[in-house]
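First the structure, in the form of structure tokens, and then the observations on it.
Every protein chain of the complex appears in place save one, which is left out.
We just call them A, B and C in the order they show up, numbering each chain from 1.
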Amino acid sequence: MTTIEAPRTPARSAGRNGNLEKWAWIYMRVSGVVLVVLIFGHLWVNLMVGEGVHAIDFGFVGGKWADPFWKVWDVLMLWLALIHGGNGMRTVVNDYTKPGRAQKILKGAIFAAVVILIVLGTLVVFTFDPCPAGSPADLLPSFCPAA
Amino acid sequence: MSTATLEADAPAPEIEAPKPFTVTFIIRRFDPDTDAEARWQDFDVEMYATDRILDALHKIKWEQDGSLTFRRSCAHGVCGSDAMRINGRNRLACKTLIKDLDITKPIYIEAIKGLPLEKDLIVDMEPFFQSFREVQPFLQSATAPEPGKERVQSVAQRAIFDDTTKCILCAACTSSCPVFWTDGQYFGPAAIVNAHRFIFDSRDDQAKVRLDILNDQEGVWRCRTTFNCTEACPRGIEVTKAIAEVKQAVMRGRA
Amino acid sequence: MPDSTAGTLQTPDAPAKQRPGGTLYRGNEGMWSWVLHRITGVAIFFFLLVHILDTSLVRVSPEAYNAVIGTYQTPIMGLGEVALVGAIVFHAFNGLRIILVDFWSWATRHQKLLFWIVVGLWVVTMLGFTPRHLMNVFGH
């Protein structure tokens, strides 16, 4: 007997994952609202003020991160957006794949990417030295002693 | 007076009878005994503007091809047998009139999506009813009413869940939901609608159990508010709104 | 192929149109906004991955960072940035629409209107952003 267009997933997954879906859902909304502010602020400062995209260079970034305000802003944005996007990707994977190895691998990849990038990004922001020794002075922010 | 043969002595019609016109239907056929895959087949049918799609299917079955297979019963939109995709949207064949469609182009008819196709316009409804049954769609109350008396419920309490009592389990909503197509495991809007009907019934006190069931990975959170369900519902139930209310109730932890 | 000895090919029984997959579901605003929301979300996610990596180059050396960031300032990337900002703006506004629809029954009933408001705001925002940004990109 041929049947086509069968549902992708044959049996309802046994385990329940507690309130995970609920909190994920709530998180998407809360982070979404905050991200609107953070991302629009980010885009405004980076692309709209002054010369826009042409102003961006090492000096520009260094100048921003010298200010703890922008450090917090960007780290917050980093965390919220990655987790938001990562969870969104998880939803997408859930929708288009059936439980099994492929799904596990995809979700694992998303999770790894999110964790690695959050760690990397956070480290970069907080361990960032705006005036690395031995760099050409014209590349550095204006407040560096070398500049 | 010979009323029994009324038609015979009805006065000759002065106004001209409406003329039928030819409408082309392109129907997605699938015969499990012979076809490996579904195929499209055209039929030309003489129709009147006030005819329903169901009339067209009947005309085809009765006059052209007896093997065309579909479900139907009541023919006026209350039994939920004949949900199908008409010009790419889920509709009841018995509630869709020719005059409401653009007949300059052929009308496409195919089975609803996301449930296993069995034959022509018939799909296997079992997974759909399974989800329905899983939300415990029946009144559960710990306290017994006074013997021989009804439980008291105010007009306002009754009104809260009125909308979702209208459901005829036609599956038009569930099979229009993009999330359901990709993942047949999602409970689907119809099951949530029927859970809503009891969650918000003041006489029931097992709302918590149903909310727990729907707090599942395949439960309410799966809904991405695409509104296809609301637009497909032949009973005019505000399905997405009902789902939103259930989401709120899950967050609150009670109805 | 059946052999057609007489040279006259028999018209196959097959119907005129072969589209076994079924028609595309004709959803309305709700469905298409979701499709766009999903596409933009996924796109932004992948951009974000790259964006964090390139920004991390500030930790390597100013030269490395500036070399990469320089590519952002080419005209082609400039157009790409317009697309990116377009995606983010849509995703953001529509995200707010989704949140309203979730929590406010008025919005649930008027989701279509809200969708067109999102589109309107998107157009306004992009009209504000695009000329200015392209001037910056091409002005140099």
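Basically, a contact is a pair of C-beta atoms (placed from the backbone, for glycine too) under 8 Å apart; a residue touches a chain by one contact, two chains touch by 3 or more.
Note that contacts and distances are computed from a predicted model.
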item	value
Options "3-oxoacid CoA-transferase subunit A", "Segregation and condensation protein A", "Succinate dehydrogenase flavoprotein subunit" or "Amino acid ABC transporter permease": UniProt name of the undisplayed chain	"Succinate dehydrogenase flavoprotein subunit"
Displayed chains contacted by the hidden chain, counting the whole assembly	B
Hidden-chain contact residue, picked from the options B:38, B:56 or B:125	B:125
Positions on chain B contacted by the hidden chain, ascending	1-7, 10-11, 13-15, 31-33, 50, 58, 61-63, 65-67, 69-81, 95, 97, 118-120, 122, 125-126, 129-130, 133-134, 136-139, 145, 148-155, 157-158, 161-162, 165-169, 198, 201, 203-204, 236
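The rule is short, and it goes like this: only the chains that are shown with their structure count from here on.
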item	value
Chain occupying the middle, per Cα centroid	C
Distance between chain centroids, defined by C-alpha means - chain B, chain C (Å)	33
Chain centre separation (chain A, chain B; CA means) in Å	42
Mean-CA-position distance for chain C and chain A (Å)	18
Residue list for chain A, restricted to those that touch at least two other chains	5
Chain B residues counted as touching two or more neighbouring chains	37-38, 113, 247
Contact set on chain A toward chain B in their complex	1-9, 11-13, 16-17, 19-22, 24-26, 94-96, 98
Parts of chain A lying in touch with chain C, wherever the complex brings them together	5, 29, 32-33, 35-36, 39-40, 43, 47-48, 51-54, 56-59, 61-62, 78, 81-82, 85-86, 88-89, 92, 113, 117, 120-121, 123-124, 127-128, 132, 135-136, 139-140
Complex contacts: residues of chain C adjacent to chain A	22, 38, 41-42, 44-45, 48-49, 52-53, 55-56, 58-59, 61-63, 65-66, 69, 72-73, 78, 81, 85, 88, 92, 95-96, 98-99, 102, 129, 132-133, 136-137, 140
